[in-house]
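To keep things clear, I will list the structure first and then write my remarks on it.
Just one protein chain is left out here, and the rest sit where they should.
And then chain A:
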């Protein structure tokens, strides 16, 4: 079978791509097991911000991960070199590799690539270093003599992909995919395309963001995108509820081992799910605004289903973007109706951001992990804090309590600043015609 990197296939059947390893760092617990336990318990992990003194900010709540990088095995030089987002990525990538059973022996380095999503890269380190070199904003001509030697790596988030490539021994096509809050779907979609076209057999992919820093909190305050419900942090993230008034910032990471299906079968790997369809569209409307009808997200969903060769009626569960802003939740509810028709009303839809907050670029990958685990366990996670739905949000959002539900096919979506709209369809490889 003649294959060229980035080339098209000469083989008659197309290569299929499956998830064989998962690693998660999320608020509420480290590791895939703790993550799934949080979700299925319907437990919220949002709280008053502890990462820094947030007392002067409008929104002072976040989903924070209790992550101790030294306890996770990172050495002193790694701790110095890596921003928190990179630390997440490395630890989660190790979990995913171990989970896949694909240790770094026996893999061809040039057939292994990396695609990491991140919206804001090393923003905590940049914020902190800026304060040092400017002496708390005292001078425009900042003093380079106080800068860390790794500052350039923090400026340029491709360093995240390099760190993961070093962990995985990967030398194939590698990149950071940075499309704002759809980065975590788009990176996995990108990795899927690279395997399909024959540029790689294995991809370490996923997304990471650690945005809980003064500058990020300030810029979402400025546009009132985050909720000011500071007196009730555990119940502040309220997707689809009529009392919702903004999202809760989060942090975290999910990493996956993606493999070509035959590659996985040949070694007897456990397959969580197949990445059956992926599509992105732009609304070309506004950097932060959404039009209520959800037309471009609906188009992304239609194209992803088409690529998966799956009719809308086969969707068993929708993992929503569900950020908890007024406009988002209406926008995507409309998009589900446009793309799935009557089936939208018959399908459980939930937002795990109700429990872990919105970790910007990372969350799309964390939601892919939740989707794969929903298929694995036959349980769909709930939308916490949903007591009275917005009348314009009239689908089945699985309020409060997880639900046993046979799930063979999942749609997961994302929407982000810049106008990006992404959709991905996951399914069981044995339930889909080749």
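By definition in this document, contacts are C-beta pairs under 8 Å (C-beta built on N, C-alpha and C of every residue); 3 or more make two chains touch, one makes a residue touch a chain; residues count from 1.
What we mean here is this: contacts and distances are computed from a predicted model.
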Out of "Probable cobalt transporter subunit (CbtB)", "Acyl-CoA dehydrogenase", "Actinorhodin polyketide putative beta-ketoacyl synthase 2" or "NADH-quinone oxidoreductase subunit I", the chain not pictured bears the UniProt name "Actinorhodin polyketide putative beta-ketoacyl synthase 2"
Touching the hidden chain in the complete assembly: which of A:94, A:150 or A:377 does that? A:150
Using the touch definition up top, pick the residue from A:221, A:260, A:332 or A:376 that touches the left-out chain. A:221
From the list A:30, A:61, A:119 or A:395, which touches the chain that is not on show? A:119
On chain A, where is the contact patch with the chain that was removed from view? 4-8, 56-58, 109-110, 113-114, 119-121, 127, 130-131, 133-134, 136-138, 140-144, 147-159, 161-162, 165-166, 169-180, 183, 186, 190, 193, 197, 199, 214-215, 217-223, 225, 279-288, 296, 299, 416-420
